[in-house]
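This structure is in structure tokens; I'll ask about it shortly.
All protein chains but one are shown in place.
Here is subunit A:
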Amino acid sequence: MALDDEFSNAFIARVAGLLDEFHTGDRLTLSELSTRTGLPRSSTHRLLTQLVEHGWVSKRGKTYALGRTPLEWGALARNHDRLHRAAHPVLHDLHSTTGLVVHLAVLEGGDVRYVDKIGRGPLVLPSRIGGRQPAHRTALGKALLAHTRLHASLPATGCTYPSAPRAEHLLSRNEIAHIRERRVAHEREESVPGVACVAAPIGNGQTCVGALSVTGPVDIVDTVGLATPVRLAARAVWRALSPSDSRPHLSRSVGQRTSA
């Protein structure tokens, strides 16, 4: 059997399109999936059977949801990301000490893209790992915009996306100056009612590789008191990223019985 015939152009696009229908987080029935993808019911069923067999989709009763295979590959993909790997323990510590939801994000064009989210608060937040939000309305985005201004005006550095808007178009000069001076940005109920955030950039003044934040109910988040722990966490991530820091893992064989 020739590979090229079977791995037809349509196939991967069809699989990806079908899995994308789960973006709302709802479980879906065969009919719903067939309607949403526009594929005939029989093709949808055939595709789903294959996806269930390989763990990409799970079936309970008559409904389908994403399965264990994407969970596994998603986690591996995140671990391949140096920023995520360096930040992971720091984010957990920040969550442990503050009890608030912790986010890690990068700037993509005029949006923030969430790289990690830790903890669950009493409030429903619109953020999800891999998801995006307009940067200027979140504390994370403000911290990122204020600290990537130089890059945005110097596209020759190659560090920004061609569509990156200049920070000045989204934040006032005063706000940028204030955030840069204090290395911390705030947001109170600008993106979600009842929610406040404190964010700090991860970088050294010349380079900004991302930002982290804590988020919680507006009456609990102490924006002044949280500035220091959030800034310290951002600095810890930056240190873990810098090449001079080559702290070895406590043990290479952890999780494994033998060190083979």
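Just so it is clear, a contact is a pair of C-beta atoms (placed from the backbone, for glycine too) under 8 Å apart; a residue touches a chain by one contact, two chains touch by 3 or more; residues count from 1.
Please note the rule applied: contacts and distances are computed from a predicted model.
> Hey, which one's the missing chain according to UniProt: "Helix-turn-helix domain-containing protein", "4Fe-4S binding protein", "Sugar ABC transporter permease" or "2-oxoacid:ferredoxin oxidoreductase subunit beta"?
"Helix-turn-helix domain-containing protein"
> From the list A:Leu76, A:Val124 or A:Val224, pick the residue that touches the absent chain.
Answering carefully, the residue with contact to the hidden chain is A:Leu76.
> Which parts of subunit A are in contact with the chain that was left out?
On the subunit A side, contact with the omitted chain comes from 1-4, 6-7, 9, 11-13, 15-16, 19, 22-23, 25, 27, 50-51, 53-54, 56, 58, 65-81, 85, 88-90, 92-93, 95-96, 113, 115, 117-120, 128-131, 236, 249-260.
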